[in-house]
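For this view, one protein chain was removed and the others were kept in their places.
Labels run A, B and C following the written order; every chain starts at residue 1.
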Amino acid sequence: MLRDARLIAAKDLRIELRSKVTASQILPFALLVLMLFAFALDPDSQALERATPGLFWVAVLFVTVLAVERSFSLEGGDGVRDALRLAGLEPGGVFLGKFAALVVQLLVVEVVLLLGVLLLYSRDLAGVGLLAATMLAATAGIGAAGTLYGVLAAGLRVRETLLPFLLLPVLAPVLIAATRAFESALDGVPSDGWPWFNLLAVFALVYIGIGILTFGSLLEES
Amino acid sequence: MSDMSYMYLGWGVPLVTLAVYSASLVVRGRALSRKVPAERRRWTS
Amino acid sequence: MEPVIHLRGVVCLLGRFPALAGVDLSVEQGEIVLLQGPNGAGKSTLLRLCAGLQPVATGTARVLGHDLATESHQVRVRVGLLAHATFLYDDLTVADNVRFWTLAAKADLDDAQRAMQRLGLADRLAEVKVSRLSTGQRRRVAIAILMARRPELWLLDEPHAGLDQDGRDLVDALVREAAEVGATVVIASHELDRAAQLAPRHVTIVGGAITAITADTAAGPAGVPEHQQPEAVRSAP
Partner (left out) sequence: MTTPQAISASHPAGVRAPNGTGSSVSRVLGVVALAAMGLLVWLAFVASPRDAIQGDLVRLLFLHPALAWTAYLACFIATAASIQHLRKGTVGSDILAHSAVELGAVMTLLTLVTGSVWGRPTWGVWWVWDARLTSTAMLFLLLLGYLALHRIDAAPEVRSKRSAVLGVLLVPNVLLVHQSVEWWRTLHQDATLLDRQFDFGTSDLFMFTMIFGFVAVTLVFSWLLLHRFRVGWLEHQVESEWLDEAIEARRAEAHAESHDGTPTTGGVAR
């Protein structure tokens, strides 16, 4: 299973290297969202600074929807879904592979976004340990849920509208937990944030588990 | 508005909704069962 | 010995459409069979079914000794399906695609390299993105991946379509070589003159059911009764 996961993840990342869709479209979009928030909340008031953690994670959720759609539009091409089944790949491995590639791309975007909010919204970096742990756990949860819901919507004519509707309510706990954890980290009270990290870890584990278990029947269908 | 009028609203909306929903189920069931042969709609309970 | 393909009363649905409406067919090991019939007759669906990609609605279907209803995943890894879709990632190069699909199927990379050489993909084209290729070139990549898998059952859907003269000859040679080493081949084709030279047995499918099975030793379209020839062939030059 891990061998198949590595193969799929390497393939997805290679496609990204060759097509650079994340780098040239999704990443600039994320930065654009940061600008839009500044327009909406007057930058001279303190609103922007206070809302930084929440705005960061809302931006990440927007990016997630795009990244998930991209990830599964790859598999929508020219009978690829059939080919994956014909290759006899382990479904759990396919899930983990797609998951890993998505997480790597999201993490890259998040690091750039974090630098963006620190610079643009004039926050100081604090609580780096909690920030990094939150980012990893939250991204694992987002990636697992995104992969699972991505394949649920994949190949349907209504996928562009269905995916955000299905995915975003489910990611609400991640948004809440990651935002609170970031708040505590940036405010310099990391001890308040660790329970939120635990919640994020539970979320990620639940979704990875269910993903591995159910991906088989989702690939199986005609 | 008095507290009692909120109570009538709070009870009325659910009761009416459930009644309408029930009626719609019965009507849909009647309409559909005309299209389905009797063999396939013998309810065991 | 059990036939490689053994279908009894197979019904197969595409959404709500019964693409196969009760098919009976047996194909023995090492046979080369030509599947013919008009457009929409169910040829492609039959091949996809045999590859384990299409659920069996009713009837029994056994391929390579496995029941498709329960063990289709054991069948899939042993067949090679050349379909209308080429199963390629547009954003990857030819070499990337061949490498990925070969590893995915746990096949041998050296075999894949030899297949690419034989199909003229090893040199200039290897580093070209698949999205830049012509239809015929894409078909060649798909065939190279198929060869590397060394399937026991080849299911070829219009294998000559889109290929140049050289490519068509190559396909014929590959089919003969596969049969020589004991593989079974089913070809769905409208190019009856070419396919008939390969396949001694012709199966006609119309309206999702098999209407005729003719075993010709005198190969060629003349061996098939006129009324069974599909429209496309009769009007062909």
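Following the convention adopted for this analysis, contacts are C-beta pairs under 8 Å (C-beta built on N, C-alpha and C of every residue); 3 or more make two chains touch, one makes a residue touch a chain.
It should be emphasised that the depicted structure is a prediction, and the values quoted were computed from it without experimental measurement.
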Where the missing chain makes contact, among the chains that are shown: A, B, C
Chain not shown: contacting residue from A:38, A:58, A:126 or A:152: A:152
Contacts of chain B with the absent chain, listed as residue ranges: 1-4, 6-7, 9-11, 13-15, 17-18, 21-22, 25-26, 28-30, 32-43, 45
In chain A, positions touching the absent partner: 148, 152, 156-158, 162, 165-166, 169-170, 172-173, 176-177, 180, 195-196, 199, 202-203, 206, 210, 214, 217-218, 220-222
Hidden partner chain, residues of chain C it touches: 8-11, 13-18, 21-24, 55, 57-59, 204, 206-213, 227-228
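In this text, only the chains that are shown with their structure count from here on.
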Centroid spacing, where centroids are CA-atom means, of chain B and chain C in whole angstrom: 54
Shared interface positions of chain B, touching two or more other chains: none
Residues of chain C touching at least two other chains: none
Chain C-touching residues of chain A, taken from the complex the two chains share: 4, 7, 11, 14-15, 18-19, 74, 77-80, 82-89, 222
Interface residues, chain C side, partner chain A - complex: 48, 51-55, 73, 76-77, 79, 81, 83-93, 96, 100-101, 103-106, 129
